[in-house]
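Input: a single structure, listed below in structure tokens.
Complex shown without one protein chain; remaining protein chains in place.
Right, chain A next:
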Amino acid sequence: MEAILFYLTATVAIISAIFVTQCRNPVNSALNLITTFLCLAVFYIMLESPFMAAIQIMVYAGAIMVLIVFVIMLLNLGLAVKSRYTHGVPAAGILAALVLFVVNYFIRAGEATGTGGNITSEVITSYGHTELIGRAMFVDFLLPFEIASILLLVAIVGAVVLSKREV
């Protein structure tokens, strides 16, 4: 049952991901990307992390994609936009394949592979998934979390400085 659901969702995710790159109209590409994000949320639910699924929908589908559609709307990108950007396609393909190999290597070399970790289904049902993520982020990995938030703060300040001529 779960395997059937997984393969169905995976098929939808891959087909919509292909359409993201193949659609001539940027609006259709954006819609397909939203479908891909929703499929990823389904995967998170199957991995017993409903909190991640909700965050995936809220942040990626609900905020980032809205901004992308917003930009498409403001710039009024027409159908011709795709034909102008063809020179980088082979390089991007090679780069993506290389990244895939490297990531694959790191996953297999590290300790994150398999189901032998200490976060099992029993732990998730007894503590609750949201509590586990909260503890991991704000207790165990507080320093990386703060570093990431300072990085985002710098980006925000940079955006304000760039857009505002007279500070």
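Assume a residue touches a chain if its C-beta (ideal position, glycine included) is under 8 Å from a C-beta of that chain, and two chains touch if they have at least 3 such contacts; residues count from 1.
Quick note on the criterion: contacts and distances are computed from a predicted model.
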{"item": "The complex's invisible chain, by UniProt name, from \"Alpha/beta hydrolase\", \"NADH-quinone oxidoreductase subunit H\", \"Carbohydrate ABC transporter membrane protein 2 (CUT1 family)\" or \"Spermidine/putrescine transport system permease protein\"", "value": "\"NADH-quinone oxidoreductase subunit H\""}
{"item": "Option touching the unshown chain, where A:20, A:54 or A:132 are the choices", "value": "A:54"}
{"item": "From A:28, A:104, A:126 or A:149, residue that would touch the chain that is not displayed", "value": "A:28"}
{"item": "In chain A, positions touching the absent partner", "value": "25, 27-28, 31, 34, 50-51, 53-55, 57-58, 61-63, 66-67, 69-70, 72-74, 128-130"}
